[in-house]
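A single protein chain has been removed from this complex, and every other one stays in its place.
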Amino acid sequence: MAQMSMIEAIRSAMDVMLGRDENVVVFGEDVGYFGGVFRCTAGLQEKYGSSRVFDSPINESGIVGAGIGMAAYGLRPCVEVQFADYIYPAYDQIVSEAARLRYRSAGQFTASMTIRSPCGGGIFGGQTHSQSPEALFTHVSGLKTIVPSTPYDAKGLLISAIEDDDPVIFLEPKRLYNGPFDGHPDRPAQSWAGHPQGEVPEDHYTVPIGKARLVRDGSDATIVTYGTMCFVAEAAANETGIDAEIIDLRTLLPLDIDTIVNSVRKTGRCMILHEATRTSGFGAELSAQIQEECFYNLEAPIVRVTGWDTPYPHAQEWHYFPGPERVGRELANLMEASS
Amino acid sequence: MAQMSMIEAIRSAMDVMLGRDENVVVFGEDVGYFGGVFRCTAGLQEKYGSSRVFDSPINESGIVGAGIGMAAYGLRPCVEVQFADYIYPAYDQIVSEAARLRYRSAGQFTASMTIRSPCGGGIFGGQTHSQSPEALFTHVSGLKTIVPSTPYDAKGLLISAIEDDDPVIFLEPKRLYNGPFDGHPDRPAQSWAGHPQGEVPEDHYTVPIGKARLVRDGSDATIVTYGTMCFVAEAAANETGIDAEIIDLRTLLPLDIDTIVNSVRKTGRCMILHEATRTSGFGAELSAQIQEECFYNLEAPIVRVTGWDTPYPHAQEWHYFPGPERVGRELANLMEASS
Amino acid sequence: MRRPEIDSDPDDMKDLATSLIRVLNRKAEAVGPWAGDVDTHLLLHGLRSMMRTRAFDERMMTLQRQGKTSFYMKCTGEEAIAIGQQLALSLGDMNFPTYRQQGLLICQDYPIVDMICQILSNERDPLHGRQLPVLYSARDYGFFTISGNLGTQYIHAVGWAMASAIKGDTKIATGWIGDGSTAENDFHAALVNASVYQPPVVLNIVNNQWAISSYQGIAGGDLATFAERALGYGIPSLRVDGNDFIAVHQVSKWAIERARRNLGPTLIEWVTYRVAPHSTSDDPSKYRPREESAAWPLGDPILRLKNHVIQRGLWSEERHKQAEAEFDEEMRLTAKEAERYGVMGEGASDRDIFEDVYKEMPPHLRKQRRELGV
Partner (left out) sequence: MRRPEIDSDPDDMKDLATSLIRVLNRKAEAVGPWAGDVDTHLLLHGLRSMMRTRAFDERMMTLQRQGKTSFYMKCTGEEAIAIGQQLALSLGDMNFPTYRQQGLLICQDYPIVDMICQILSNERDPLHGRQLPVLYSARDYGFFTISGNLGTQYIHAVGWAMASAIKGDTKIATGWIGDGSTAENDFHAALVNASVYQPPVVLNIVNNQWAISSYQGIAGGDLATFAERALGYGIPSLRVDGNDFIAVHQVSKWAIERARRNLGPTLIEWVTYRVAPHSTSDDPSKYRPREESAAWPLGDPILRLKNHVIQRGLWSEERHKQAEAEFDEEMRLTAKEAERYGVMGEGASDRDIFEDVYKEMPPHLRKQRRELGV
């Protein structure tokens, strides 16, 4: 088994799929010759040629729109939007077209395509390189939304996404590209080398869409989270000594509600944790579903720990980002809340 | 006091503001000479001239983008997007620009503008004339989101929106334009004539942003809703004989959480009702906040009654739209749930 | 108007974006370099298809007035464009149409009954009652699912054509957009990508001079022709009398061959006129003088082709009347047949609300379907 960073794992997923399926094409801004600003597609154009892997004009609507046309033809485009903060110009194409084709044509046309985009904060990127817009996609029927948190999952899920016959939004927590990050910016950067989830098969394998992953078994409370926050949650549990069960959703939609419900029924306490702004974030949906399913098991109110309802600030990043200290404090509060 | 339909009330709000404040301008597709496909701006160009009220090219991004530039200059644009289903091409301008100007310029520039758009179903409009995209705006910090349900509120809130110094998304439930609608499509259409909420002052007045309205006082359960669903909720309460307290939010963000919490603390049971698709709809946020605030008062799980998680179908409209029968059934279930 | 070689340099045909290519003269003769030689069978098939399209439109208006459908959109006066071009396309090519290209289906003998069932949203509606009337989808007829959102599909046509090129296929795509909708942003997305990748696509602008209530000037059509837009992207562009069936067909053939021979994209502005209201929800008397539509700028394309074929001895007034009656009857009977499957949404299945959102129904939709009890 190889050791891969998340970037390498993502690249390997596309490499495998470009090799296996001649209908797979990869494109986006700076994606071709250069190999992407995060290097996720480095070397792929050289290997598969510029009609399979290529640069696109700086027009996100065009990237997705052309992808839809290609998918209607029968290809399986895997496109990159350079930052999730720049996905909004493509929002109409995603919502009104990609997500709707199958429904409105009664299955005659489908948009089997994957839209990859780096998301999340922690890289001092300010308001236009840090956003987590996942809830804007989970509200749209017809889309699937994935946020991996490890190299192994990233590759397996990306292959599943490319093979999926529906449009998939694939958001890559950029802070995890080169290593896990527990929310302590002052400590030395970690790398994926040596991390068990950095062990990634070179070949084809899949991680199923719609299945969560247990990050940590525990009995005191359940933390439902995804992306970078998986590591922050772990750090908070370790630092507070609270025996939290941590669930990494991996897929937000379709949601693995059963895994969540089983855990919350066991622990009776639940924290939802994400980087995105709170109001109408995906945490709201999780909270609603969990109280619908676990009302009689809850010993304390479900708590949401999230980014603040403000644009993502630049200098104040570490007071915006929900780090282990804040998560730990809220976890302690959650344990104290009386039932 | 005049009797007005919601269309007339909305027109009157713009009329009053065009008259009072020479910085107000009104534009959008078919809005000028013709007066709008729903006639909301009829007569205004003739009265105020074509430099204050005018037609725009069919480009929603341009409508909002030009409006932002005008607001930066010092005007107060009130623009129309012909259907909320067509607001997505403007989504980037709304999210990345209008909502962010004040923050990123530390108050040097602001987007004091109102974006009006007809929303919601019930007019046999199919998937591109029926959507309720409010949750896509409540997730965006920097925006305010309003959904009026009566002519009186529509005028008072629209004046507040135009006078507000922040960008406001103003979604108009088009099924209520000409009369209240209780969700019984087979019964004769009602009109606003004679309805107490159809009595609207001709002059300037405001309904404050951020304050909910009590539609119906009750003690059995609380229904939190907005837009067309206010009338459906009333019908369901009347038809089931369940004494529900009904809250019309009017403003979704900022949310009048106090009014909701007071009611739910009193009744101990809560239904959230909206037309929009369920997953990550605004109901999720409401549910999350209500359980955070009222956990110890709830006698049964909060229930969400919503549009299904599918595109809005054309022929099956009345099985998609949450009508009084479905709401009544869920209300009865809610009353039966044991604590 | 001159007819350049198909492989001419785009730089050498810029004049064609500001002139107007026309073949039929006032005497209904086919003249000039674009007249070429059109198969007489094709001419008559074109004429009949235009007549059938018009008869169809009229019958659907009747259904709407009878309350059997909520909504309809006519293409009166624009029949030559869709039909003249479709008859130059081949099986496997893909149109990305707007709501005003019903002619694309009708001239291919797509089952009229299926079109009507879609409009009635009944139990035989191929789209299961989900779509607004007239937003057809017919993959096997090279007809992409019509969007209710303007402009979005222009770039799909470009993407589809890019895919064809990537696969080394010779199939081509055609994009369709209205004059008003050229103002939409995705028009630019399509042109930029067409310029950069040079895919085999024909990009049609149907300039019927009106959007809903706004005339073409509100889309920027006063200061330059819509055809000129393409020149800034290095894309050859032609401006054509869209009510001249022969011109439509010949120019389409030219552009289609260009695409098929991999010489790149072409944009064509079809100048025509929307004589009817925008849709059944519209009342043009509120925004344009009645005399304008009464004058019918550019003339009735059916009449113009009819005069031509009569003059060539291929057709007669009598056969025309006969055909009119025949198509009227065809549409009346077909509508009747379609109505048997239900009108105004009757017969649409509630289970279909939940199907086709995804390939496989995820658990939350199964749950919601149970909630509805279907």
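Which chain is which? They are A, B and C, in the order written, and residues in each are numbered from 1.
Going forward, a contact is a pair of C-beta atoms (placed from the backbone, for glycine too) under 8 Å apart; a residue touches a chain by one contact, two chains touch by 3 or more.
Since the structure is predicted, the reported quantities are computational estimates derived from the model, not experimental observations.
Student: If the full complex is used, which shown chains touch the chain that is missing here?
Tutor: Taking every chain of the complex into account, the missing one touches A, B, C.
Student: Looking at C:V192, C:I246, C:I268 or C:V309, which residue reaches the missing chain?
Tutor: Missing-chain contact among the listed residues: C:V192.
Student: Out of C:P111, C:G234 or C:G299, which touches the unshown chain?
Tutor: Of all options in C:P111, C:G234 or C:G299, contact with the hidden chain holds for C:G234.
Student: Which chain C residues touch the hidden chain?
Tutor: On the chain C side, contact with the omitted chain comes from 10, 183, 185-189, 191-192, 195-196, 217-220, 222-224, 228-235.
Student: Can you list where chain B touches the absent chain?
Tutor: 25, 51-52, 56-57, 59, 61-62, 65-70, 72-75, 92-93, 96-97, 100-110, 141-142, 144, 164-166, 210, 253-255, 257
Student: Residue-wise, where is chain A in contact with the chain that is not depicted?
Tutor: Against the left-out chain, chain A lists 29-30, 33-35, 37, 55-59, 61-62, 85-86, 88-89, 124-129, 278-279, 308-311, 313-317, 319-320, 326.
Following the convention adopted for this analysis, only the chains that are shown with their structure count from here on.
Student: Per-chain Cα mean versus the mean over all protein Cα atoms: which chain has them closest together?
Tutor: The most central chain here turns out to be B.
Student: Compare the CA centroid of chain C with every other chain's and tell me the farthest one.
Tutor: It is A.
Student: Rounded to the nearest whole Å, what is the centre-to-centre distance of chain A and chain C, using the mean of the C-alpha atoms as each centre?
Tutor: Between these chains, centre-to-centre, one finds 41 Å.
Student: For chain A and chain B, what's the span in angstrom between their mean Cα positions?
Tutor: 31
Student: Quick one: report the Å distance separating chain B from chain C, using the average Cα coordinate of each chain.
Tutor: Comparing mean C-alpha positions, chain C is 36 Å from chain B.
Student: Return the residues of chain A touching two or more other chains; collapse runs of consecutive numbers into ranges.
Tutor: 92, 96, 100, 103-104, 141-142, 253
Student: Mind pulling the residue numbers of chain C that touch at least two other chains?
Tutor: In chain C, the residues touching two or more other chains are 130-131, 135, 147-149, 185-186, 357, 364.
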